[in-house]
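Please find one structure pasted underneath; my questions will follow.
Yeah, one chain of the complex is gone here, protein chain that is, but the others are all in their spots.
After this line comes subunit A, so read on.
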Amino acid sequence: MDMMNRRNHIDIPEFYVGSVLAVSSSNPHAPEKVTRFVGICIQRGGCGLRAFFIIRNVVDHQGVEMFYEMYSPVIQKIEVLRLEKRLDNELLYLRDALPEYSTFPLDMEPEYLPEGSAIPVNPIKVKLKPRPWLERWERQELKGVQDLGLPKRFYERAAAVAKPWEKYDLMAEYRESIPAEEQEEIFAEVYSQLHQLEVTRKIMKRKRTFVKPKKMG
């Protein structure tokens, strides 16, 4: 309910890991009270009011990441500049990739998709910098990375250490997700309000406000 109250005030659009976002948050000590950060979403997590996302961009050849909580009242606006998905669920490997894959101009224009179309999946294969890396990417099944080019012993060790039975673990899946019946219940409570919100938002977008004509000269 708190999340609905927050969404009544601010439009939190739908986005996925791999979409480019621009977030404006308020900062009392900045000259213009608003700080705007543009970047690609590399991770989304948490649930409920603690839901967070991490945005990454490379500014002046320096990689910067910002951690935002979705329902924080400090955040004023979340705009989706490019809505798309990637081949992986988490793009943490962008930290070890060449900086060109994480650079996005700060004054990017939002790209619009036709209404009701499927979300595009970007099949880009990212090239990583030479080793050392922050994590052992060969041990995670990453589809969005080019061939890592490591000697064979890395892959053999990865195969020896791998836990292929984890994907069959039903109890872990149950713990991490909400079962379908409860999802339907929750959605039924929330759907009518969400739908109304969407409709009012669409109307407000098209509405033209009356601007009092000013005397010129």
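General remarks:
Rule of thumb we're sticking to: contacts are C-beta pairs under 8 Å (C-beta built on N, C-alpha and C of every residue); 3 or more make two chains touch, one makes a residue touch a chain; residues count from 1.
Criterion: contacts and distances are computed from a predicted model.
For the omitted chain of this complex, the UniProt record lists the protein as "Large ribosomal subunit protein uL14m", which is one of "Phenylalanine--tRNA ligase beta subunit", "histidine kinase", "Large ribosomal subunit protein uL14m" or "Globin domain-containing protein". Note that of A:44, A:77 or A:95, the residue touching the chain absent from this view is A:95.
In the full complex, subunit A contacts the hidden chain through residues 25, 27-30, 35, 37, 52, 59-69, 72, 74, 95.
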